[in-house]
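Have a look at the structure below, then the notes.
Yeah, one chain of the complex is gone here, protein chain that is, but the others are all in their spots.
Per-chain residue numbering starts at 1, and chain names A, B and C are given in the order in which the chains are listed.
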Amino acid sequence: MKRFWSFLFFLVPVGGVATFVAAPYLRLWLPVDVSEHGRTIDDLFMFILALTGVVFVVTEGALFYFSWKYDANSNNAPVKYSHGSHALELVWTILPAVTLLFIAVFQMEAWARAKMKPPDIAPLVEVTGRQFNWDFRYPGPDNKLYTIDDIVRTDGRLYLPVNEDVLLKITSADVLHSFFLPNLRLKQDVIPGMDQSMWFKAKAVGGFDIVCAELCGWGHYKMKGRVYFLPRSKYEEKLEEMRQEQNTMRVGVPEDDDE
Amino acid sequence: MSTATADTHADAHAHTGHAGGFLSTYVFSLDHKIIGLQFLFSSLIWFLIGGLLALGIRWQLAYPWRPMPILGDLLAGAEGGQIAPEVYTMLVTMHATVMIFFVIIPVLTGAFGNFLIPLMIGADDMAVPTLNMLSYWFMWPAFVCMGGSFFVEGGASQGGWTAYPPFALTQGTGQFLWLTGLTLVGISSMMGSVNYMTTIIQMRAPGMTMFRLPMTIWAMFITAILQAFALPVLTAASFMQITDLKLGTGFFIPEGWSTNNRPMASGGGQPLLWQHLFWFYSHPAVYIMILPAMGMVSDIISCFARKPLFGYKPMVYSISGIAGLGFIVWGHHMFVSGMNPMLGMTFMVSTMLIALPSAIKTFNWLGTMWGGKIQFTTPMLFAVSFVSMFIIGGLSGIFMAATPIDIFIHDTYFIVAHFHYVLFSGTAMAVFGAIYYWFPKMFGRMMNDSWGKVHFAVTFALLNCVFYPMHILGMQGFPRRLADPYHYETFRNALPMNQFISYCAFAMVGMQVIFVINFLGSIFFGPRAGRNPWHSNGLEWQAPSPPGHGNFDFQPIIHRGPYEYGAPEVEDDYYPQTMPPPAVDKTK
Amino acid sequence: MNTHIILTCSGLLVRCRLSAAFLSVVCFLMVTGCQRAEELGPVAEPASVAEIRQAFSSGADALASDGAAIATGTGWATLRGQFVYDGTPPQMKPYDVRGEDRAKCSRAGKAPLQETLLVDPETMGIANVVIFIRDAARVHESAQPNDESIVFDQKECVFLTHVAAMTVGQTLEIKNSDPMGHNTKIEGRKNVFNQSVPANETLVFSPQKEEPVPVSVACSIHPWMAAYFLPRANGYHAVTGADGSFEIANVPAGEVLEFQVWHESVGARDGGPLVLETPEAKSLKWSRKGRFKIRLEENEEKVLNLTVPASALGG
Partner (left out) sequence: MNYPTLNKLEAFTKLQGLCVLAVVLAAGCDTAEPPAFRLNMVEAVVRETPPEYSQEISDVLGAMFGTPDQPYALAETGLDQAKLDMAAGPAWSDKKGTNFGLYRKHCVHCHGVTGDGRGPTARFLNPYPRDYRPAVYKFKSTLNAARPTDADLHRVLMNGVPGTAMPSFSLLPGSEVEALVEYVKYLSIRGQMESALHMVVYELEEEEVVDENGEPRRDEAGEPLLQRTPLNPATYPEQREEILSYLEELMEGWNTANEQIIVPAEDQIPGDDRLPEEVLASAEAGRKLFYGKADCKKCHGPTALGDGQQTDYDNWNKVHHEFLVEIGRKSESIVKRVGDGELDKAAEQQLINDRVELARWQGVAATLYKPRNAIPRNLRQGIYRGGRRRIDIFHRVFTGIAGTPMPGSGPASPGAKGTLTEAQMWNLVDYVLSLPYEPPSQPLKALPVNVDEVL
């Protein structure tokens, strides 16, 4: 029990690292990435995780070591009467500064690709956040938004082609929302009165969650949507199906079942 | 130094205090110590309320839509004790608001700033005691506004503590009271900060040069500057939001805006403007919430390592550096807000740079511990845990400073983990340490050290169980402020982890009973403390415990800095700032 | 020293008390705030619920009668009478005519007057009182449902027929004699109708089910327009004319007939049963539901002259 407290502090780096090691087994890790650019972001994340992990272990280790070694109960050596070290200060100023600046510069390209260089194509869908739903507007057969043949869907399902550059126009009908696609590592706040874009290329077929990530009211949690990536042909079929549905002029009368 | 004279001195002050009447002595007191204690008590009460609000959040995340015991009926009324979604949003908003504006800021600057500044610089009181009193009593209307807002039509604000328009503008009276409360807190802080700056510059005891100030005072000084320059922006912004809300202006309302089928009176504004103004204050506010804690921790660590503070001047420079850089990093809260992405790059660089002074401070604390004789008293344990936890909070900050990563982790639990590591595991732990450390000075009695250690061990273990797993939740993309995240397939598997976090949170809040009993009990029954129970160097420890009116029973003259522990010149391992140097002894 | 500490402590105690007072106020507010409004009504009691559910699930007991009235007499009689207002005839306020149709909906520049309570100043008769037999055991052929149509006209934003009583199966010819469009909205318990009626056109509506009391007829475009509509299974109903008189001919004699009397200015919404407490009403055992029972001899011509005090009509 003599050096109990130092061991308590030792638990921090041990537990900290252990949690991250155990996390994938608890199925808590970065969600599946289905985008082309997502890899870059994941790699950056892992890079910083590794870097900070090392710093974390070293500093927490030092903290433990000092608490263990210099515990007054067991340390009889005289106190090192020192007001600091100029050289050390310089080292631990310059080293982190260089590292941090490097990280910053290193990230810029990924940031620019995600937010500053949209592909030169027409928007495929307009996404509108409203309290509390995501509405989707497809341009319809004329490929132009805001014309009479637009297909508007309010059922929270967004269909997009896979393996293609996709440009979404995103906006809000009322308050701030945030269009968050965890599996594509993309997020963008939407602001009423402002149009924004989001672009990506999905590389897997399937359905993935759309999350609202900006507090937008009591029903914030209800703004669940789902994006489905389909092969081009299926996507076009789906579009046609939605167009047909929107033009429905007949009504289904259920067969009378006398139960 | 004769104790007898000291006692008479204190008695005399007590009598003068008494003559002024009970109310003016203990309620509307002009004495900085009483005002400090008033701040301390009110923030501790709000700490409790804020903690209970957090438990409401944790309940919902662990047992979504299940009736909540005890609090459920209070909060949700007719739905059988289940937390209604708008109540959840209200909890989220008010937990943050209470903790930031009624707990952390007042306890740091209000309680410890008030109590310590005159004592540590050798002044008999603040420069403008009346202003000081007002700064406390301006908190009360704010308390009434925020506390009362729970009971108005529509309940307390649900706009998030960031109150982003236009959503915040769809709120009713609750939001109005919230903004009013915020403005009042701003006015209170403003009064405090002006006072602190004046006092620190003007009222230092003879010999107390700026570079002989303890780190606590440096931190308070820089904090006061931050408050003085950042707060007016927030006050103006919240006033603008009040006029948007009530008078039909449109600073933050876009053209043609309507929500919930309400016709709006005007438009032509820009929602992002609020975010810029808000974060222009609220990012510096983050440093307001940590710098004083850093200062106090520096003092505590140096004292219990029995060793001078490592790199005093770099510490001072890094605090100033944080303050300076703190004004140009606000945009990192807005990377995905829709502002020009070019700005994002600029803010990324400045944000990365602000990590630097923090790193320097951490290394210096470690340097202070190196080669010392560390006494693990309760305050020291809290101070060391501050360093340990601040490392985690600081390092996780690098993730969100990196813009591409922030796209993913913005508004997820990664952020929640980060700022709780800084604010709870950091500041709140430092505040606990500071309470244990300065308690003898405040009340003339010691707190129970064994129970203090139990309190520390339990809190330390549980807070890590609560906040550390939030990092991996955040990695998964688990969003903040969602009343029912398990709607989403992606997050369904986070339920067990959230339940674990919630259990730990309930236990952690429950365990604070130890502290409450220790604190209240020690006020009345704790063993008497002498003037300097910790054998500390600081000037405040030369005053009586508790100090009488006018603080010092002698004229303090300062001979050196506050961190001369283990100095070779003297036999004891401490060397108080007022003790004349041995050279004077020789002449005797 | 001691004094000082004691003082500090008591100062703290005061503060504690203050904060305790604040907390208790907060607690009190929370407790009162969370109390459910008693106005939400009572909650089912498990014991009686179990008993009643048992009764529902145990199958229906055979009942002696199916509830229909049984004929006991023969022949026919007539009931006629008059409703006379006792008081100063009220001045009807003009309707709150708004919107662009103001000019077209006004008679000589004045908004039409409400017809909530029409009293003829000469005879003091009350118009638009509805009186009908609730349940008739026998129905004379003249009172059988027929397929005649009733014209229900509207002009200058006023329904010209204020109360339209009819038998089911008859058609209501909803006519619009105005130059602008109306819509006719009937919100009955069993008859729901809401159609637009273009200018100078006629729509028909044929109620299929009886209503227990007259139901409101409105025009959403001109919300002040109000009328009432009562479909009954037989012709034993009457609406008083301008002089307050009514006649129901060929009612079955020798039976106990229960009459319902209704007027629109009674009750909270859409009128209600007219309750009289005058001596002649007492002799009829006029009930709180606006009903009275009477038995007529064959070929009797009963005349009922009823005085209606102003208070009975909410005056």
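Just so it is clear, a residue touches a chain if its C-beta (ideal position, glycine included) is under 8 Å from a C-beta of that chain, and two chains touch if they have at least 3 such contacts.
These figures come from a predicted structure and were not determined experimentally.
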Chains in view that touch the one left out, judged over the entire complex: A, B, C
Options C:75, C:145 or C:223, residue touching the unrepresented chain: C:223
Missing-chain contacts mapped onto chain C: 23-24, 27, 30-31, 34-35, 37-46, 48-56, 60-61, 63, 67, 98-99, 180-181, 183-185, 187, 191-199, 201, 203-206, 208, 212, 220-223, 268-269, 289, 314
Interface with the unshown chain - residue positions in chain A: 130-133, 135, 146-148, 152, 154-157, 217-219, 222-226, 245-254, 256
Chain B residues that touch the omitted chain in the full complex: 64-74, 76-82, 84-87, 153-154, 255-258, 260-265, 375, 377, 446-451, 484, 513, 516-518, 520-522, 524-527, 529, 533, 535, 573
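Following the convention adopted for this analysis, only the chains that are shown with their structure count from here on.
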Distance between chain centroids, defined by C-alpha means - chain A, chain B (Å): 30
Length of the line joining the C-alpha centres of chain B and chain C, rounded to whole Å: 65
Distance from the mean Cα position of chain C to that of chain A, given in whole angstrom: 61
Chain B, residues touching no fewer than two other chains: none
Chain B partner contacts - residues on chain A that touch it in the complex: 5, 8-9, 12, 15-16, 19-20, 23, 26-31, 40-41, 44-45, 48-49, 51-52, 55-56, 59-60, 62-63, 66-67, 70-73, 75, 77-85, 88-89, 92-93, 96-97, 100-101, 103-104, 107-108, 110-112, 114-116, 131, 173-176, 178, 180, 182-183, 185-194, 196, 208-209, 211-222, 224
Touching residues on chain B, where the partner in the complex is chain A: 84-86, 88-89, 92, 158-160, 164, 166-167, 170, 254-260, 267, 270-272, 305-314, 336-338, 341-342, 344-345, 348-349, 352-353, 355-356, 359-360, 362-364, 366-367, 369-376, 381, 384-385, 387-388, 391-392, 395-396, 398-399, 401-405, 407-408, 410-412, 457, 460-461, 464, 468-469, 471-473, 475-477, 479-485, 487-490, 493-494, 497, 563, 565-568, 573
